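Every protein chain of the complex appears in place save one, which is left out.
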Amino acid sequence: MAQVLGVLSTPGGTVAAVESLKQAGFDNLEVYSPVPSHAIEHALGKGPSWVRLWTLIGGLTGVATGYLMTIWMAYDSGVVIGGKPFASIPAYTIIAFELTILFGGVLTVLGLMAHGLLRTARRDPVYRPSFSNDEFGCLVRCHSDQIPRVQELLQGAGSMEVRVVEG
Amino acid sequence: MTTDVVQPSSLPRGPALLFGVLALVGLVTLFYGLFADSERTYRVFLHNWLLWAALSQGALVLSAAFRLTNASWQGPIHRVVDSLAAYVPLSLVLFGVIYLGRHELFEWTRHPIHGKEWWFSEGFTFIRDTIALLWMTLISGFYVYLSVRPLLGEARENTSGSRLALYQRWTAGWRGEAAERELAVRRLRKLAAVLVLSYVLAYSLLAIDLIMSLAPHWVSSMFPAYYAWGGFLSAISMTALLCVLMRNSEGLRGEITTNRLHDLGKMIFAFSIFWMYLFWSQYIVIWYGNMPEETSFILARLGSQFLQDTWYLEGFWTRLAEPYVKITLLAWILLWVVPFWVLLGQRPKKTPAILGTVAFGSVLGFWIERYVLVTPSLVPPESGAAPNTLLAPLGGIEVGLALGFLGLFFLCFLTFGHVFPGLLPAKSGVR
Partner (left out) sequence: MAAITEPVAANANQINQDILRVLTPPSSLYVISVLLLMGVVGAGVAALAYQTWKGFGVTGLNHPVMWGVYITSFVFWVGIAHAGTLISAILYLFRAKWRSAINRGAEAMTVFAVITAALFPLIHIGRLWKVYFMLPYPNQRGLWVNFKSPLIWDVFAVNTYMIISILFLYVGLIPDIAAARDKCTDWRRNLYNILALGWRGTAEQWRHHARTVLHLSGLATPLVLSVHSVVSWDFAVSLVPGWHTTIFAPYFVAGAIFSGMAMVITLMVPVRKAFGLEAHIRSEHFDNMGKFIVLTSSIVAYSYAIEFFMAWYSANPFEQGSFWHRAFGDYWWATWIMIICNVVIPLPLWIKRVRVNVVALWVISIFINLGMWFERFVIITTGLSHEYNPAAWGYYTPSWVELTILLASFAWFLMWFLLFLRIFPIVAIQEVKESHYETQEEGAH
């Protein structure tokens, strides 16, 4: 498997490069970008992120914890306060609400780490510092005899630099 | 010359006939009801009036909000919104009926409330409310005039008759299309701020005078804002409903894009959550404080189940069968539970059938909610009721008057589109 990297200067150019590569049948792409871009994401054609599932699980756990914890603890203490019933649902709704947000939020960030960060935290020979500044990278993984074709496509899309990287 | 302005069409015959008949039904019911059971008729009239007045005025507030936030996503939707305000002057006229029924409706006209004698006195109350409604009508008219004017320059070339006369009057001192548009944007933005402020103040006042005064010892500082917010939300729901229904009509074809439906869905979703928040903020304080002068209002509507010492599972169903409880819960379900859970995802917001159904449910929910705000104060549940009764019947007078208001409202809406052009600009149009 060979890797070809094209360095581009704008999100628009990157989208064009991705589109032309996709059309030519190269699907194993990776894009480096200093900014988030819907257009690039759309061009790469990836589905929605799994992070949403983490939020859902966190939120449901939170709401269940909130109600169960408060009701159980009130019964366990067994002290009547302010003439209110042990299971004072309106009061506990507030706790349940806060825990929904808390668990949902924490699990969302854990989801980000699990899917987006920690899994990809190993050293990356392709990465260069300018990718966090003002340059975009379009990395194509392809069979080694297709290198010239990929290079040509990347050049055609206006890459400032195209080179084969060791991987 | 740009041709992005749709010429006013003739009244669509089918709907116009339907709504005309409905309005007539309402009128007949009103007269019949006044002779048969005037107290009940005025009560029903008041609750319908409260719904439609706040809805049509709330629509203009929505339009103003678009202007103030420079929102551009809505495209031609704000023309639909402006047209909903055509009913505004009628709410002033129909307020006269409430004045006629003041002795049947308001206990304080018969027995002055200690400590509030001058606030709730016939003269002062109805004069200030009339002034508030008159002021709202005037600035709403001016707002619509400014909003429509830039479109008339081109339209007057192709019109004749009385419409032409109107157009000419409204385009006096024409400065040319581009200049007019720019001027309109600038003036409307200023007027929009005034309109929103006036709405909040005027409808807070109406909420105090026409709803809170029905139970004159009950106090809640949230209630006026809650009612005004309801008007705004009902206008959004109505807008979404109309956009869905009219998405294939002549002027809107191709304009109600998936993105716009999505944005409308998001608005209903977010603002119904906010409605729930206001409702909850009022409820939790009253629930916790548990003082009779505050809980009486909740007790009459939600029954004893949801008060402080009764959140128990035993007897749940018996308490649920208390008068008005189920219908109150139905309003709550239509106004928050359904919009929240159905519109949570992205796809339902973009599906016209689902969005339209939720929006319809929300408008219906507001009709029920207004019923619940008014009726239990006038026909209180403590007069010993069998389970699951409404106490106040839902019969011919209720249905007839509701249909009458509905017909009248949409007659105004259709007439507006008939008289003025640009209700539906064919391209992205007026910014």
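Lettered A and B in written order, each chain numbered from 1.
The rule is simple: a contact is a pair of C-beta atoms (placed from the backbone, for glycine too) under 8 Å apart; a residue touches a chain by one contact, two chains touch by 3 or more.
Because the structure is a prediction, the values reported are computed rather than measured.
By the touch rule set out above, chain A reaches the unshown chain at residues 10-12, 30-37, 40-41, 44, 46, 48-52, 55, 59, 69-70, 73-74, 76-77, 79, 81-82, 84, 88, 91-92, 94-95, 97-99, 101-102, 104-106, 108-109, 111-113, 115-118, 120-122, 124, 127, 129-134.
Touching residues on chain B toward the chain that is not drawn are 113-116, 119, 193, 197, 200-201, 204, 208, 217, 219-225, 270, 273, 277-278, 281-282, 284-286, 288-289, 291.
Simple rule for what comes next: only the chains that are shown with their structure count from here on.
A straight line joining the Cα centres of chain A and chain B is 42 Å long.
Across the complex, chain A is touched by residues 283-284, 287-288, 290, 308-312 of chain B. Across the interface of their complex, chain B is touched by residues 83-85, 87-91, 94 of chain A.
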